[in-house]
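Of the protein chains in this complex, all but one are displayed in their positions.
Coming up: chain A.
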Amino acid sequence: MRWWNSLCVLAMLAPPAAAEPLRPYVVEGDAITRSLTGRPGDAENGRRLVMDRHRSLCILCHAAPLPDPHLQGTLAPTLAGAGSRLSEGQIRLRVVDMKRLVPDSIMPAYYRTGGLAQVAASFRDRPILTAEEIEDVVAFLVTLKE
């Protein structure tokens, strides 16, 4: 609806993530088994983040078992049942950097700063979500059982 506009406003008001160096992680097969922060995330905050169309943008592309289905996108598979289909580690890699699995995916890499072109100044050198936020989102997706 008015998401472009809101994005502009957001860009001016609140840089989405602190510019801290990315924490290292290990990819094993198609998963990142260990938490990026070394701690489990907060599923309730993860739910809020996934719902937030300006911050995480997830539901611009994905449907999910969340309010306002008519404002959820149809560009990607539904997140309903993600916790049954995928392990926690598989979900983590998909949020951190989907392009490692699907090189031409339209899903943005949420925890990466390199390999991007023409990034707006307020978003430069910052991942879309912080390590804490990624863990919160992962903790929420794990609860989405079919």
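Everything that follows uses one rule, which is that a contact is a pair of C-beta atoms (placed from the backbone, for glycine too) under 8 Å apart; a residue touches a chain by one contact, two chains touch by 3 or more; residues count from 1.
The working rule: contacts and distances are computed from a predicted model.
A.B. asks: Which of "Exodeoxyribonuclease 7 small subunit", "SoxAX cytochrome complex subunit A", "Phosphate transport system permease protein PstA" or "Tripartite ATP-independent transporter DctM subunit" is the UniProt protein name of the chain not shown?
C.D. replies: "SoxAX cytochrome complex subunit A"
A.B. asks: Check the options A:L36, A:A64, A:L86 or A:I128 and report the residue that touches the missing chain.
C.D. replies: A:I128
A.B. asks: Identify the residue among A:P65, A:G81 or A:P108 that touches the chain left out of the display.
C.D. replies: Residue touching the absent chain, from the options given: A:P108.
A.B. asks: Name, in rising order, the residues on chain A that touch the hidden chain in the full complex.
C.D. replies: Within chain A, the residues that touch the unshown chain are 1-5, 7-8, 11, 53, 57, 59-61, 70-75, 99, 106, 108-109, 115-121, 123-124, 126, 128.
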